[in-house]
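Removed from the display is one protein chain of the complex; every other protein chain stays in position.
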Amino acid sequence: MSKREREEENAAPFAPRLSHLAPRTSHLGLRKWLSGALFALAGGIGVVALVWPFVRPVSQSGTVGTDLVLTVILLTLCLGVLLVEVQGQAVNAKVVATLGVLVALTAVLRFIENAIPGPGGFSPIFAPIILAGYIFGSRFGFLMGTLTMLVSALITGGVGPWLPYQMFTVGWVGLTAGWLPQLRSARAALLMLVAFGFLWGLLYGVIINLYSWPFIMGQAATSWEDGLGVAEGVQRYAAFYLLTSLVWDVTRGVGTAVLLLVLGLPTMRALTRFQQKLSFTNE
Amino acid sequence: MNKKAISPTLLYSLFITHSAMRYDVRGWMVWLLVTAVLIMVARNPLYTILLLLAVQLVKKRHYQPENQAFQLSLWRFGLVVITLSALFNLLMVPFGQTVLFTLPESWPLIGGAKTMEAALYGASNGLVLVTLLALFMAFNQIVPVSDLVKLMPRALPDVGVVLLVALTYVPETQRHLQQVREAQAIRGQEIRSLRQWRPLILPLLIGGLERAMSLAEAMVARGYGSLQTTRPSIGLQMGLLVGLLAALGGWLAGQYVGWAGWLLLAAGVSLVVALVWAQGQRSVRTVYRPRPWRLADSWLVLAGLSPAVILLFVPNLQLAYTPYPAFTWPPFSIIVGLTLMLVAAPALLPRKL
Partner (left out) sequence: MIKLQDIYYFYPDSTTAVLNDISLEIEPGEFVLVVGESGAGKSTLLRLFNGLVPHFSGGKIQGTAVVNGHDVIHSGPQILSREVGFVHQTPEAQAVLDKVEPEIAFALENAGIPPAEMRLRVEEVLDLLDLTPLRHRTLVTLSGGERQRVAIAAALALRPSILVLDEPTSQLDPQSAADVLKALVRLNEDLGLTIIVAEHRLERVLRYADRLIYVNHGRVAADGHPQEVLNQLPLVPPLIELSQKLNWRPLPLTIKEGQRHARRLIVTRQPPPASPPRSSPPEPLLTIKNVGQQYGDKVALRDVSLSIQAGEIVALLGRNGAGKSTLLRGLVNLHPLVKGEVRLRGESIHGRATADLCRTIGYLPQNPDDLLFAETVREELWATLTNHGLPLDEAWVAELLEELGLTAVVEAYPRDLSVGQRQRVALGAIMVTRPQVLLLDEPTRGLDYGAKRALVGLWQRWQARGMGLLLVTHDVELVAQVAQRVVVLSEGEVIAEGNTAVVLNASPLFAPQIARLFPQQNWLTIQDVLAHI
């Protein structure tokens, strides 16, 4: 081939050479369905565990203690299953490194949360997780959420029975952010994320409080044989608890929304720019 | 900004663990679980105080000095929790016979007779919370982060690497944050409002992402991902689904039909655990300098299990106590008390292997 010919060919697009590198796509439909079912089921277990203390039959003689142990075990199980599921589908070296670095960054943010001006209850970790989930997809968001909680628990010595709840819940924050529609207008997308962030900030507090109130409540509802007004006691306690913690939760929601509003657009731009590098297509 | 909170030297210490031999982290897990169950079950303030003391004894003996960075004062925190808990319960729970005072019935939520029993119950419940917290604080201080990371199931090799990368990059990110803060201060930037976080967060984020790319490149160049078989097969997915379904069904059914439901729950849990374990066996990853199981680890497991085992053989066990409906002194059995003190058994083991 002469130099000139080669240069001419140079200008024309090359034939695909790396097609064999594409992942095998057998049973894609079934896989997708199974994966969806796993997420739905795990989510369902989470919800049941959450509302269980309200609906459990009073006649049962089991204690809140064993209930708590059971919910922790079940949630850990769900978490493990989802991680196995997500890991297999979304992970390569680029994603691993990016996740690692972003998780570290968010964990550091959480670590300095008292440094960011804001009243109690405010936490800066939701905004980055929502943004990452929205831009990089729900699986990335899920991993980022769960691992951020895990890493910050590890570095602050905060490993405890509450950790699976936190990991699970924040994982869902990132996961659901990935489900939001990709809007063409950046501003519209930002407003959507702001609303989304507010809701999750609020919801996270409610969920974590609901999880933790049986701890705080102890066995009041069950250990007392007469069963006098048990349901009422539970409800009153819960109502009071939610009322008092609502202030905190609203702060968290508003804080997340404000953070997204102020820093959302440039961050989204930076992440979107990076996304092209993250997910190149081999031609 | 709070200077101390992001001082770059603060976090290094977390990652410096001495190579001196430590106990196997699984031994500590056994101790943790047994003690947690005991704290939840033995709801008698006298026993709870014993357990709290035992936990503190073990911590005193085995804590790693470099894990101390984030201690909150247990005593101050405990006092606040117990007081608040007593106050809450006093206001919220209308049970008990020793009436202290009465609030008008028309007040929502908190109206009615306020009893000493309710306050006492709240306080003792607060004590349980504090003890649980003390237990986990002790665990966090005894076991170094690097050992905790090793508990990551083999079925999650990539997630494990993410975790390691993140832990490596936490101090790195802190240093970087400090640099960016200085660089922006040089440009006359002062942080007065949230908007001014932009020049701080963006270089940190973009720099981090760029670094992530070169890190990924370095990992790939060193063969990362060559032998990964992490993608779950359809069979595995189905198995996990069935396992979770069984666990959920069993849990719900257990409430109504008793043991059959619990059996189903156990089966579901076992299935999931077995599947995840089997998936882990497919991973080819090996471990550098695997830590052998030592005799001392067995001693730790025995020590951790001892209170639970012996409790099974104490007749007429009366662990729970409630001040309702009328206050009585909590009962105290010497045998039970001594047995619970076995929680402190690991404190008898040598500090280092």
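In this document, chain identifiers A and B correspond to the written order of the chains, with residue numbering beginning at 1 in each.
Methods note: a contact is a pair of C-beta atoms (placed from the backbone, for glycine too) under 8 Å apart; a residue touches a chain by one contact, two chains touch by 3 or more.
As the structure is a computational prediction, the values presented were derived from the model and not from experiment.
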Please pick, from B:G112, B:P144 or B:P171, the residue that touches the omitted chain in the full complex. B:P171
Residue among A:G44, A:G158 or A:P266 touching the omitted chain: A:P266
Missing-chain contact, candidates B:P144, B:G225 or B:G243, resolves to B:G225
Hidden partner sits against chain B at residues 12, 15-16, 19, 161, 164-165, 167-168, 171-172, 175-176, 179-180, 182-190, 198-199, 202-203, 206-207, 210-211, 214-227, 284-290
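Basically, only the chains that are shown with their structure count from here on.
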Just give me the whole-number Å value for how far the CA centre of chain A lies from that of chain B. 19
Under the touch definition given earlier, write down the residues of chain A that touch chain B in their complex. 27, 30-31, 34-35, 37-38, 41-42, 44-45, 48, 56-57, 60, 62-63, 65, 68-70, 73-74, 77-78, 80-81, 83-85, 87-89, 91-94, 96-105, 107-108, 111-112, 114-117, 143, 147, 150-151, 154-161, 215-220, 223-224, 226, 228-229, 233, 236-237, 239-240, 243, 258-259, 262-263, 266-267, 270-271, 274, 277
Sort out for me which residues of chain B touch chain A in the complex. 1-2, 5-6, 11, 14, 36-37, 40-41, 43, 67, 69-71, 85, 88-89, 91-95, 109-110, 121, 124-125, 128-129, 132-133, 136-137, 139-141, 145, 148-149, 153, 155-156, 158-159, 161-170, 172-174, 177, 193-195, 197-198, 201-202, 204-206, 208-209, 211-213, 215-216, 219-220, 224-225, 230-232, 234, 236-238, 240-241, 243-245, 247-248, 251-252, 255-256, 265, 269, 272-273, 276, 279, 320, 322, 324-325
